[in-house]
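The following block contains the structure, expressed as structure tokens.
All protein chains of the complex are present and in place, except for one that has been dropped.
Letters A and B name the chains as they come in the text, with residue numbers starting at 1 for each one.
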Amino acid sequence: MTRADDGRFPHNRPSCIPRPPMSTLEVHVWRGGTTGELRRYEVPRQEHQTVLDVVTFIQRRLDPGLAYRFACRVGMCGSCAMTVNGVARWTCRTHVSKVAQKGRLEIAPLRNLPLIRDLVCDMREFFDKWARARGQFAPTRTRRDEFATVLPSTATRREADAAIECIGCAVCYSSCDVVTWNPDYLGPAALNRAWTLVNDVRDGARGERLRSVAGDAGCHACHTHMSCTERCPKKLAPTASIAGLKRATAAAALKGEL
Amino acid sequence: MIDMKNDHRSRNHPGWWAFLVHRLSGLALALFLPLHFWALGQALQGEAALGGFLRWAERPPVKLAEWVLVLLLAAHLGGGVRLLALEFLPWRDWHRTLLACAAGVAIAAGLAFALAL
Partner (left out) sequence: MSAARRETLLWFAQRASAAVLALCVVVHLATMVYAVRGGLSAAEILGRTRGSGGWMAFYALFVLAVSVHAPIGLRAIAIEWLGWRGASRDWAVLAIAVALAVAGLRAAWAVFA
């Protein structure tokens, strides 16, 4: 095993220890509110560098006033979602080498959400729509009843499981043009969650939920652009869930239940 | 001021192009229909009236427009069948294949019409 320059680390040094920079990145970051500007920074380029590393470097070394969100930084929480070169992504899971065209990065907040400052959006509307789509489980049993038995192999559970991993990062919501064109549109995440509950045999609010998702600017406003499915970092397909809601609401309406 | 909307960079994927073609072709066809119905309605004035319109339609720019309309109709048909499949059939990861088929149908219809002219 060869030793590195400083004699303390093996040849595969951790990337958190900076090497002399191979080059610099030209990074344009949105600063301010809706009235603001893209401000230019020069950031040393590292191997295995993520966009979150870049934003963190700017805030710690160049401009402490930069506001941004992150938490786990390992692709589990979705807090670090931002618009990178025009596309909504998790910055902790986006390698600079993959997205920096000609050594240039543009980092902006998520779209379709009110801006608080710099790279931080107000997520309330995103979660309010979740509630409006009746995205909460409605229990039918009490602690005195037996546990419900739900086999993972049943058709309804497989439908729910295919969509259940959503962590509410808002990348899909940011990517959806129908949300932009129709601000009341519930959006892919809220509808995706509603679909998992429509398929939950334990849930007691099916009728109310179908009514909630079918209203003006509900599931029928989806025109299958599939930007949500294209951009979801968990590789979910909200388009599929919304198609399921369309079928379920139509069946209910034709049976006079809606 | 920041343009808080998505731009071409986030829209540059197959599903979005499929949507745009479908919407614009549908819009064009909807705008064309009244003209189409009026032209055929000329037959109420007799065969000569309809024949007069068809002779006017022999002019090359009109023939080109006709061919474009056939393409638009075939594209809208292909895209529409794709949407029916995506919304009603069990979900599979085949939206790109479906799009390729839709595009194929449109090109085939366009070729058939062009060759028949």
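By definition in this document, a contact is a pair of C-beta atoms (placed from the backbone, for glycine too) under 8 Å apart; a residue touches a chain by one contact, two chains touch by 3 or more.
Keep in mind it's a predicted model, so treat the numbers as computed, not measured.
For the chain that is not shown, the touched chains among those present are A, B, taking the whole complex. The chain omitted from view is touched by exactly one of B:Val21, B:Val70 or B:Leu98, namely B:Val70. In the complete complex, the hidden chain is touched by one of B:Leu27, B:Ala65 or B:Leu89, namely B:Leu27.
In the full complex, chain A touches the omitted chain through residues 178, 181-182, 210-212, 214-216, 218, 220-221, 223, 246, 249-250, 252-254, 258. Mapped onto chain B, the interface with the missing chain covers residues 23, 26-27, 29-30, 33-34, 36-44, 47-48, 50-51, 54, 57-58, 66, 70, 73-74, 77, 80-81, 83-84, 87-88, 109, 112-113, 116-117.
Just so it is clear, only the chains that are shown with their structure count from here on.
Distance between chain centres (mean CA atoms), chain A to chain B: 35 Å. Partner chain B is touched in their complex by these residues of chain A: 30, 34-36, 83, 85-88, 108, 111-112, 115, 162, 174-175, 177, 180, 223-227, 229-231, 237, 239-240, 243-244, 246-247. Residues of chain B touching chain A in their complex: 1-2, 4-11, 13-16, 18-19, 23, 83, 86-88, 91, 95.
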